[in-house]
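Here the complex is missing one protein chain, while the rest keep their positions.
After this line comes subunit A, so read on.
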Amino acid sequence: MAIPENARKYWRANLKYLAVLLLIWFAVSFGCGILFKDFLNRYSLGGFKLGFWFAQQGSIYVFVILIFVYVWLMNRLDKKHGYNEK
């Protein structure tokens, strides 16, 4: 089955976005909040130790931003490839 060029390009761009966004997802939670927590705890953000802040606050804020960035990127990509509806 031949896949239209347009669809293939769209899918490749989609995978690229996913890779970048998931890398950030991993970095803030598993990275800053867990693996490098002890290192980051040497620094502080107001009354928070930095690693602790990432684990209980920061990662969640980043998650929310990530999804909205994804929505924005995908809407733009849909438009570019003519897949947008209304």
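Keep in mind that, in the parts below, contacts are C-beta pairs under 8 Å (C-beta built on N, C-alpha and C of every residue); 3 or more make two chains touch, one makes a residue touch a chain; residues count from 1.
Throughout what follows, contacts and distances are computed from a predicted model.
Name of the non-displayed chain as stated in its UniProt record, restricted to "Cation acetate symporter", "Biotin transporter", "Sulfate transport system permease protein CysT" or "ATP-binding cassette, subfamily C, CydC": "Cation acetate symporter". Contacts to the hidden chain, counted on subunit A, fall at residues 1, 3, 7, 10-11, 14, 18, 21-22, 25, 29-30, 33-35, 37, 41, 45-49, 52-53, 55-57, 59-61, 63-64, 66-68, 70-71, 74-75, 78, 82-85.
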